[in-house]
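Got a structure for you, questions after.
This view holds just a subset of the chains, kept in their places.
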Amino acid sequence: VSGRLPAPQTLASLAKQFDLEFRGDPDLPITGVCTLSPGRQGAIGFLANPRYRPQLAGTLASAVILRAEMLSEYQGAALIATDPYLSFARISALFEQVQVQAKGTDDSAIVDATAVLDASASIGPHAVVGARVRIAADVSIGPGCVIEDDVVIGAGSQLMARVIIGRGCQLGTRCRIGPGVVIGSRGFGLARGPQGWEDVPQLGAVRLGDNVEVGANTTIDRGAIDDTVIENGVKLDNQIQIGHNVHIGRHTAIAACVGVAGSTRIGANCLIGGGAGIGGHLDIGDGVVIQGWTMVTRSLEGPGQYGSGWPVEPVREWRRQVARLRRLDRLEERVSRLESGHDSNHEQEGD
Amino acid sequence: VSGRLPAPQTLASLAKQFDLEFRGDPDLPITGVCTLSPGRQGAIGFLANPRYRPQLAGTLASAVILRAEMLSEYQGAALIATDPYLSFARISALFEQVQVQAKGTDDSAIVDATAVLDASASIGPHAVVGARVRIAADVSIGPGCVIEDDVVIGAGSQLMARVIIGRGCQLGTRCRIGPGVVIGSRGFGLARGPQGWEDVPQLGAVRLGDNVEVGANTTIDRGAIDDTVIENGVKLDNQIQIGHNVHIGRHTAIAACVGVAGSTRIGANCLIGGGAGIGGHLDIGDGVVIQGWTMVTRSLEGPGQYGSGWPVEPVREWRRQVARLRRLDRLEERVSRLESGHDSNHEQEGD
């Protein structure tokens, strides 16, 4: 287990690798990335949001990634990018130190004899790999992971520590699964029997496309009859709960703590804010944007922006608002009385 | 570690096993279950909700489970049931392939010499079993589980991968505990001391009755002085948080992402929707139904249905609603002014 050491970089070497123009000393060494404020000597920052323009003047950064039209506002070394944030993301990857596991299977891992592992795959300490599992090239299975029978994991996928992939589930290529994630837990299927609840067996699996990210301690239930499906390029943050038979379309991104109840379809290219709750058996269209903590109790057409919820107030004011909301029926009655009084007034006047 | 292969079934064999009438070829092979739409050849579907009646015509299913009064609307092979969903649940169990562990203790598991394990129990790879633990017949402890000292686990209970059961906690018979579950974590007990927070020791345990289900990554805290108690037949979905000294009555079912704060009592046969938040020191009566995302800040009498929350709107409309709610005080004043003006009007008219 060892980290990757970043290669030495200069302003010119970064410009060349990422196909960018630059201004300044080509041999300026760049040893890392930083925020603009305060910035850090030797590091490169970025300006994407014009709101942070005032930070250019005082930054300690040795260079800045910015748009061509900003060059006149800054005198220092610069990389010129049409999308400074995206270029920053790609450049900062050069300086990322990630936990890397040795190729091959750790002596303490337990791998079923019928599992088929590519020679380039890495199986970490104390991992458990079940029967007939297929693990493709360059897959990394972190310490303590449990991969149940008949799972298929596509090339280049990375499972961090203590991930559980339930029996028969499938992951595409280049997925990244965060620590503590559970994929393929039982869906919450219950039927009322004469003696109490009886289980409804959950016969489906979970299928993840390519380039899917799943954040720490997120859970994705297996389908009841058919599979739960997460399409290519979907990005899920931490502590999300995805119920059985949910279908999430490609490139949709969901922030932390969202719950999606069973059998709901979420379209492609949606953005769902943290803490939102999405009911079961709903249809959320392509390109829907949902604000954080929204309570989604009906299907939503896309594209479109949706929200709900009661924004924070000082406690006293909030309590008054609750009280006012509760007497809104009486307020309506008072207005109705006024209207009929007023009308009768008018009538009298009309006499 | 290996899956169970489903036995071959026919229409007549299913009818016989589940004590149902049937219509059609008794030797019709049934190889699995399916949804009505589109259905699948060789599989059996079901019709419980009359809303899906139109799907009968086009289904590819080879047979359907339905009520006697629906027989006239469908020409194909059928099983006749008074509760089609319940019969479907039981039949589909025949086709479930579950992860099954070998009996006995895996070589990589670490079991304290003072633990007492039934010979039929299964202790998975890398599991850890503490001192004086008692594990009854047919219990399955999944890979990576940690069972602390003095835990008692009743016959037939199944712990999936990476479950943690804290010191002194007790599980009844036939419980099913999902992957990543934590039972018996420290309750959140704090007292203000002169130098900051001091711990309030959590001396209680957690006691689960029989047939309790706990979903993936759910957490149940141990009691502060007395125990946290989950009664027989309670069903908890994923990512639920149960605080210290909570008491949940039998056959109550709670959907995912619910939080229950400390010392609250929830009655029997309650249904609590996903994402609901239930405050501490409350009393929720028997048979209470709580809608998803409800904010429960007071005790609730049962039986009864309760809800709260602001349902989703287009963002622009939601923002306008927030603004209107905030000027509700002024609206009330305006109505009061109108009323006094109106009254004085009347008085003038009465002059």
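As written, the chain order gives the labels A and B, with residue 1 at the start of each chain.
Just so we're on the same page, a residue touches a chain if its C-beta (ideal position, glycine included) is under 8 Å from a C-beta of that chain, and two chains touch if they have at least 3 such contacts.
None of these values were measured; they are calculated from a predicted model.
S.K.: Copy number of the whole complex, given 2 identical chains are placed, is what?
M.R.: If we count all chains in the complex, we get 3 identical copies.
One rule holds for everything that comes next: only the chains that are shown with their structure count from here on.
S.K.: From the C-alpha centre of chain A to that of chain B, how far is it in Å?
M.R.: 25
S.K.: For the complex, which residues does chain A have touching chain B?
M.R.: 108, 110, 112, 126, 128, 130-131, 144, 146, 148-150, 162, 164, 166-168, 180, 182, 185-186, 188-193, 196-203, 217, 219, 221, 225-226, 239, 241, 243, 257, 259, 261, 277, 279, 289-291, 294-298, 300, 304-311, 320-321, 324-325, 328, 331, 334-335, 338, 341-342, 345, 348
S.K.: Note which residues of chain B are touching chain A in the complex, please.
M.R.: 1-3, 32-35, 83, 85-86, 88-90, 92-93, 95-99, 106, 108, 124-126, 142-144, 160-162, 176, 178-180, 211, 213, 215-217, 232-233, 235, 237-239, 250-251, 253, 255-257, 274-275, 292-293, 309-316, 318-319, 322, 325-326, 328-329, 331-332, 335, 338-339, 342, 345-346, 349
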